[in-house]
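Apart from one protein chain that is not included, each protein chain of the complex appears where it belongs.
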Amino acid sequence: MMIETRNLYHVYPGNVQALEDVSIKIDEGEFTAIVGQNGSGKTTLALHLNGLLKPTKGDVFVKGKNTRNSDVEELSKIVGYVYQNPNHQLFNLTVKQELAFGLKRLLSKEETEKRLKETVELFSIQDILDVNPFSLSLPVKKIIAMAAIHVMRPEIFVLDEPTTGQDFVGMKLIEKAILNVSREGKTIIVITHDMGFVARHAKRVIVMAEGRVIGDDEPKKIFDLSNNGAKRVLQEARISPPHVSLLSYALRFDCNVQRFPTDVITPTQFADVVCTHKLRGP
Amino acid sequence: MIPLNKIISIEDLWFRYSGAKDWALKGINLTIGQGEFVAIIGPNGAGKTTLCLSLNGIVPYFLTGELKGKIGICGMDTSKCTVPQIAQKVGLVFSDPESQLSQLTVEEEVMFGPANLGVPKEEIFKRAKEVMETMKLNGLEKRPPHTLSGGQKQRLAIASVLAMKPLVLVLDEPTTQLDPVGTLEVFQAIKDLKEQGITIVMVEHKMDLLAESADRIILLDDGEIILDGAPSEVFGNFDIIVSHGVWFPEVTEIFYILKQRGLYNGINPPVRLHDACLEFAKNGW
Partner (left out) sequence: MSSELLYKPGNSWLHSLDPRTKIIYVVTSTTIAFLFFNVIIALLICLVNFALVAWSTGINVVKNPIIKLLAVIMILNVVIHGFANPAGKTSVTIFGYLLTLPFFESMKWEGMYFGMVFGLRVLGLGYGALLLVSTTHPRDLINSLKKIGLPLKYGLMLTLSIQLIPQMSEEAKMILNAQRARGVRIKSNIDKFKALLPVLVPLTIGSLERMNTIAMSISARGYGAPIKPTELKEIKMRIKDYLVIFIITISLVVAIYIRLTRGDLNVIENANSFINLFSLPL
């Protein structure tokens, strides 16, 4: 097991209760999305994973290590944290320097070159190695920030709102990069508001509200509006499922298409259902 | 002649930033009537922000360059007015909230705009209370803006412009840092303003919500208007949409996929939840 939190509480100065009794376990290789309103504790939870925040009560274990006894530099070797704003993470003069930054002190020259090559290929950034990161557009900066973390080969990737503020093209680039990393077997944790993204890629969704975990299941179940439990969770967390879920639900309950399946959450799945139905005949 | 019946009238607008090689806007022709809710979509770098900034005079007054053509807003020719003059009628919410918050407390920020416009004190306090309520900023009045979260800053930026009660409200990606509820609240507030006759121009990437609320969608790419029409017209142009770096609302995407599989060949696919529902139910699916 990669990550475990046991009865985790976190209180910010000024008595702000950010996390309340959070106990979750995340296994190796899982692709998990953490969703919830702003202020629900998503980022607070994520910041515990690499030790930037320490529990007020309870414990956080990363690969068996208790984060209370480890410092950020150590945990960062296991947990790569990609910030929402890449401007806070990039500070070298060229993309290549940015990627090599963390490795210089740890590896030999040959090993560094090898790692760089692998990462550069994975993220398809061969053409911009000599460019100043600050001059790049936002989605590309985000990818460089991710690559700079990837180069350290952490086993866990935490991405804070990777698709926010992106246009469609940028979003696709980032999605591709995240999927490539996931395919390598890394554990991925994405904090996001983009339910479409969650529906398309996440295998598990943790729903948070007011510092507590109120939902933890696969996307199909979380977004299944025909299930009253799921509905309540979504209402309490004040998030709405992807539009396709709303459509499936509306078809069943407003337009009386009784036999429409309840677990359709992406356009492709919806189209598949329509196709099968069509092929079967009216 | 600036036609007075159209609240926004742009004729053959070309704009190139000082020192730039390429034109940011190429021959834009756009008229918007009062009370319309127009959404502008397009990939990054298409010129959407430049277009927004030309609606309140920042282009070309502050962001200088070569400008050809005419821009008429609320009967004013923007090349003959200063930005503060135009601000009396046009409110602009920038995409980066940080770059428009300048006062020392939240409530001062909200009151700054109307105070500059000489609105009477009592009215300013009334408006401030209203917009802070609408944007859920209650309780934050005395806080310095830089201590707010990203989402709160964005809501503050919007509130500060709403307090000016502009005739035309221009919003450049106003929901990037908001959670789904916050986003819905902004869209709802904007819908309410539209009911009151305010003209809305909004740049956004959230197609699902735009399809539900906008009257008109304009696709901008590489400085040119590619498509301009009702949501179902615009999003129905599958190939054009795909080739210009944008996407459709989720429900429309279903029809796109069906078209690719040869099961759909309509030209105005539903873009709204309700319409999609009816379409599918009608066909007995």
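Observations
By letter and in written order, the chains are A and B; residue numbering begins at 1 in each of them.
Operating definition for what follows: contacts are C-beta pairs under 8 Å (C-beta built on N, C-alpha and C of every residue); 3 or more make two chains touch, one makes a residue touch a chain.
This one's a predicted model, so the numbers in the text were calculated from it and none came from an experiment.
Note that of B:Ile28, B:Ile41, B:Met111 or B:Val186, the residue touching the chain absent from this view is B:Met111.
Residues of chain B that touch the chain left out of view are 56, 58, 61-63, 82-85, 87-88, 91-92, 94, 96, 98-105, 108, 111-121, 124, 143-147, 160-161, 164.
The missing chain lies against chain A, touching residues 14, 50, 52, 72-73, 76-77, 80-81, 83, 85, 87-89, 91-92, 101-102, 106, 134, 148-149, 152.
Everything that follows uses one rule, which is that only the chains that are shown with their structure count from here on.
Separating the centre of chain A from that of chain B, both taken as means of CA atoms, is a distance of 29 Å. Residues 42-45, 149, 151, 173, 176-184, 205, 208, 245-247, 249-251, 253-254, 256-258, 261, 263, 273-274, 276-278, 280-281, 284-285 of chain B touch chain A in their complex.
Of all residues in chain A, only 36-39, 137-139, 164-170, 193, 195-196, 238-240, 242-244, 246-247, 250-251, 254-257, 260, 267-268, 270-271, 274-275, 277-278, 282 touch chain B in the complex they form.
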